[in-house]
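Of the protein chains in this complex, one is absent; all others appear in place.
The letters A, B and C name the chains in turn, as written, and every chain counts its residues from 1.
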Amino acid sequence: MYFFLVAIAAFFSLLIAGLIVYYAVKYRRRAPDAVGTVVHGGIVLEIAWTVIPLLISMVIFVWGASVFFAMSRPPEETMNVYVVGKQWMWKFQHLDGEREINELHVPVGRAVKLIMTSEDVIHDVFVPAFRVKADVLPGRYTHIWFQPTKPGRYHLFCAEYCGTRHSGMIGEVVVMEPSDYQAWLSGGAPEGSLASAGEKLFADLACNTCHRPEAQSRGPVLQGLFGKTVTLQTGETVVADEAYIRESILNPSAKVTAGFQPIMPTFQGLVSEEQLLELIEYVKSLR
Amino acid sequence: MPLPPQHYLNNGYGVKSWLLTRDHKRIALLYLAAVTFFFFIGGAFAVVIRLELATPAGDLVSDETYNKLFTMHGVMMVFFFLIPVIPAVLGNFLVPLMIGAKDLAFPKLNLASWYIYMLGGLFTLYALVTGGVDTGWTFYTPFSTVSSTTKVIPTALGIFITGFSSILTGLNFIVTIHRMRAPGMRWFRMPLFLWSMYATSLIFVLGTPVIAITVLLIAAERVFQFGFFDPARGGDPVLFQHLFWFYSHPAVYIMVLPSMGIVSEIVAAFCRKQVFGYEFVAFSSLAIAVLGFLVWGHHMFIAGESVYAALIFSILSFLVAIPSAVKVFNWTATMYKGSISWDTPMLYAIGFIGLFTVGGLTGLFLAAVGLDVHVTDTYFIIAHFHYIMVGGTIMGYLGGLHYWWPKISGRQYNEALAKLSAGIIFVGFNLTFFPQFVLGYLGMPRRYHAYPPEFQVLNVLSSAGASILGVGYLIPMVYLMWSLRYGKVAGSNPWGATGLEWTTTSPPPTDNFTQTPIVTQEPYVYPRVEGRVA
Amino acid sequence: MPELAHHHPALAHQFENLAQQKEASTLGMWVFLVTEILFFGGLFATYCVYRHWYADAFTAASRELIVWAGTTNTAVLITSSLTMALAVRAAQTGERRLLMTLLAATMALGCVFLGIKAFEYYSEYIVHHVPGPGFQFEAEHYRHAQLFFSLYFMMTGLHAIHMIIGLAVMAVMWWLSYRGIITAEYYNPVEVSGLYWHFVDIVWIFLFPLLYLIGRHAH
Partner (left out) sequence: MSELILPKRVYYTIFAILLLCTYLTWQLAYFDLGPLNTVAALGIAVFKSVLVVLFFMHAKYSTRLTWVVGIAGVFWLGILLALTMGDYLTRGWVN
């Protein structure tokens, strides 16, 4: 697509530049008081050069839009990695508990989905080699996905200006053969998977006093919640995605589940972004 | 040939006769001095930026300083140079002359707008000398509201205040063009420069208030901890971007439309020919002004706006490119069978058309969402907008300045030097910014003070180009000043051009015309000289 | 162009005649009002977004405002618009005394409005509804109610500043009438200031339901 556009751009630039120079030379003023020949505007020409660019640009639009659509819809099966941006470093959390800073190891050939948020200001994950980029916003989750095809080390930049060390907020994506990746995984200090860390938190924060697997608890049953459609007190419905679970923990009264009292306390300020991700991962793991 | 005995320049000397003047021509010159000053400040920052980027390591200035450099570069260049430059200098000078009026509708407001502009400039300079700002010219929240510890508030107030000067200028032009046209000056007899000034004024009036409230909110948020844009308090940082770009995208057309107007004038004058498709060029100015308001979201494709919003903003962005295309084609067609002289203004106009085309076409790359994801926030963007703003607008502005210089000063500049510097600027410009397209495509992010070593070659090229460009900008300063004293007297119509401004003396008298002119025909009608058609 | 028969002292040099001058300044004011619409527009957009997101908190917070004060103020402003409109009419007919009385009445009503507004601000200050570290609100809606009050103070505050500017303009108009500069022939300044005054009134006409009324019914 890029090169198609380069071709169009080159074509028109050269066309215009060529015509200008050609006319400028051909019709250069020969006598000091000469005037131009009167040429009346041509409606046909005007329409032509309105419609042709319109058509070309619509082609570009459709193409660009479809590429974008494909980019915004990850495939069904992805390897998820959580990303937390912070002035001025990247923190990555793999599902099985592996944590890294400014380096992200992934196996070749798997579709990887990054679920990203920020602790402070807006950052942006940019891996030029994979043609992906998305802003990382505080208070929200954004996603990108990519499928590395060749082992190697690739630049990872922060592409949204975020303060003094913005240009130092860089890292590398290390793409490995699956076997190397497994070796790397087992090499790291296993702290237990993300979900199990979340499970521990769930108990520590006493979530389990209200959220129990049986139907008659004070809080809704969380088993099988993720991805389901939840009906709220107001009658509206929401899909229980990461953002919803996050909001339920930080600001429970914003969307109260139908049939429950808004008694859940807010955990705003009590849990860090990383702990939130653990809790979310735990809730997601409850099937 | 002597200068006319009575003109606006010798009508009163002394500081007071300038600082309290209500003559639109003198106010234009006040603006000229001020914007030139800000341009060189902004340019000096650019010089340091390019020096720093000549090596991959961040060794010349600290990262903190670098961030302040590009922020102040952007702020100065955009808000204090490029937005006011053509409307407030050439527009101020020419709008009344071109429609055959004695002055703008509200001369006092006009003077006030200059003072407001200076006040805003002072605030920003104050911010600059007391430590600078480091938010980028886009002031993205929550960085600018909760994280940055620099002088955000004075800068914001500076922009807020200057905004009112834009609003007043725009308001003045709109009213003047509606209400003060000379007898017979119908809408379709107006020179195209006026159409473009009118379209620009619309954007001033409709867009500027939104940036005013937006920067005010930033200041309020810092002072009162309001939290409109702070997620920790329930706000949405993306909302800030909506409000910011609602103005700042149309603002890019504030920057380019006036230049397009100038180019239309120059092309007609130096081809001695009617502009091809006059009505289409005129209406495309309005179309750009209106459609320009519908596309702001294309700066936020990856910023967290919804996918559907992105698609809508994308398609609308393509629509706004069409009227620009119409203009480019019409200028080219105007040259067909013209009697083209290669004077300096024409060289700049040709430079404008070429570079604007490149800049505009790369804008299409960015408007294609899928591609923008890769190149956004890289040097591709930097190259795109410098092509339009520096290669386009500044070229057009310099062309206009040269074209009307004899009218403004009554004297001619040195043509050989002028051609030389036009050449230097063109070469230096391309050398500076073309490599940046490649850099961006390769993935070099913008606002980086240090970068991976593999990008160095292209960066060095760019820095080298910038130094050539800098020299190119200095030369006109020198010979234009020089011409004020020693240039040969130009006479009222040195180019043999049409237009009311050329019917009065150079420099014009304070009241512009000895008699209110009466317009009887369309613009750009060149009388046939017997048997000498080129 | 031949000079017109009457050369009024208020005719500025750049205009051909008073009619052109009047049309120009009226148009100028309308254009200025358009910029004002968009100036407040930024706030309205902010309001829409957060009202949409935090409907419950906004409802709860808006219920804390003093309705009778808002309603009274609406009536006060409408009355001041009436006196303003009548003032313009008095200027047109050249009734100088009446004009001065009506302008004074307009200013007085404007002051009443600001007085009531100040009282409201004070009451909100007392109950800790001013955003910032001291803000207090029921825990459930704490954060978002704070956002509502931020908007409330921003919107009404800017409106109040516009009122104050309006009062200053009215004072000038009063002075001009007092000096006898405003006549049946040259009343344009009063008319144009009137446009501004009415506009500020209109802004309030929208702020009132947006801030005070929507969502009040529940409970």
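Operating definition for what follows: contacts are C-beta pairs under 8 Å (C-beta built on N, C-alpha and C of every residue); 3 or more make two chains touch, one makes a residue touch a chain.
Because the structure is a prediction, the values reported are computed rather than measured.
The chain omitted from view is touched by exactly one of C:L27, C:I66, C:L167 or C:I181, namely C:L27. One of B:Y8, B:F246 or B:W405 touches the chain omitted from the figure, and that residue is B:F246.
Listed residues B:G136, B:P191 or B:G297: the one in touch with the omitted chain is B:G297.
For chain B, the residues touching the chain absent from view are 178, 206, 210, 238-239, 242, 246, 293-294, 296-297, 305-309, 312-313.
Hidden from this view is one chain, which touches chain C at 18-19, 22-23, 26-27, 30-31, 33-34, 37-38, 41-42, 44-45, 48-49, 52-53, 67, 71, 74-75, 78-79, 81-82, 84-86, 89, 92-93, 191, 194-195, 198-199, 201-202, 205-206, 208-210, 212-218.
In this section, only the chains that are shown with their structure count from here on.
Distances from each chain's CA mean to the overall CA mean are smallest for chain B.
Averaged Cα coordinates give chain B a centre that lies 35 Å from the centre of chain C. Mean C-alpha positions place chain A and chain C at a centre distance of 44 Å. Taken residue by residue, chain C touches two or more other chains at 54, 143-144, whereas all remaining positions touch fewer.
The set of chain A residues touching two or more other chains is empty.
Those residues of chain B that touch chain A in the shared complex are 58, 63-64, 66-67, 134-136, 138, 140, 142-143, 146-148, 231-232, 237-238, 271-274, 276-280, 301-304, 307, 310-311, 314-315, 318-319, 321-322, 325-326, 328-330, 332-333, 335-342, 346, 350, 353-354, 357-358, 361-362, 364-365, 367-374, 376-378, 441-443, 445-452, 496, 526-529, 532-534. In the complex of the two chains, the chain A residues touching chain C come out as 251, 253-254, 262, 266, 268. Listing the residues of chain B that touch chain C in their complex gives 96, 101-107, 167, 171-172, 174-176, 178-180, 183, 205-210, 212-214, 217, 220, 224-228, 233-236, 239, 242-243, 246, 511, 515-516.
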